[in-house]
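Only a single protein chain was left out; the remaining protein chains are all shown in position.
Our next item is chain A:
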Amino acid sequence: MIKITNLEKYYRTEEVETVALNKLSFEVKEGEFVAVMGPSGCGKSTLLNILGLLDDPDAGSFLFNGIEVAKFNERKRADLRKHNIGFVFQSFNLIDELTVFENVELPLIYTGVKASERKKIVEEVLDKMVIMHRRNHYPQQLSGGQQQRVAVARAVVNNPKLILADEPTGNLDSSNGNEVMQLLTDLNEQGTTIIMVTHSEHDARYSHRVIRMLDGQTVMENIMI
């Protein structure tokens, strides 16, 4: 599903040039659950943003379902993103002015789903995430774990083929964290490909495979048993 070859990304700030990704290559097959690990600053988030088409690489190739997307413009990226990719962030990133229901509904609005259908789909997903009873609450009125469940709900509501999660449990206590990991595992079992950045060896154990990074390069891949 994903194949990156010699991906490079630099950040230039005034005098300093940081190499965030240094000729990085790997492949992720459809249905995989991959964890990306590495020390702080090694380029994990950068990688995830590029995979999520939120950012573009400076060099290298990125095949998404066999299509070269490295040189896509913003318009095309947004288009591809809204149909295929869901995001889960460390800091939940829900819109404070929208209710739980409305937050989850948002991706459907951008893909042009009709209102009546949206209601059905959103309720289904909220049910699955066991957050239905909070549908009319605002994010501020929820606990961290509940917020992340809403975020996961929003990530999957469009039925994306790929979910990218950047430290999804980073802001949660262990029991809430485990709950979210269970949700991701369930989704993966239903066929969704998942790439997750994490600092936690515990969380990484939910995945099939760990990609270890150092200074913008993969240093090792090990299969979890």
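Heads up, the rule we're going with is that a contact is a pair of C-beta atoms (placed from the backbone, for glycine too) under 8 Å apart; a residue touches a chain by one contact, two chains touch by 3 or more; residues count from 1.
The working rule: contacts and distances are computed from a predicted model.
The unshown chain of the complex is recorded in UniProt as "Putative ABC transporter permease protein", chosen from "Spore germination protein B3", "Putative ABC transporter permease protein", "Probable tRNA sulfurtransferase" or "TIGR00659 family protein".
Touch with the chain omitted from the figure is made, among A:G38, A:P107 or A:G216, by A:P107. Among A:K29, A:H83 or A:K120, only A:H83 touches the chain that is left out of the view. Only one residue from A:L21, A:A70, A:L94 or A:I163 touches the chain missing from this view: A:L94.
Take chain A: the residues that touch the chain left off the picture are 45, 49, 52, 54-55, 74-75, 78-79, 81-83, 87, 89, 91, 93-98, 102, 105-107, 109-111, 115, 154, 158.
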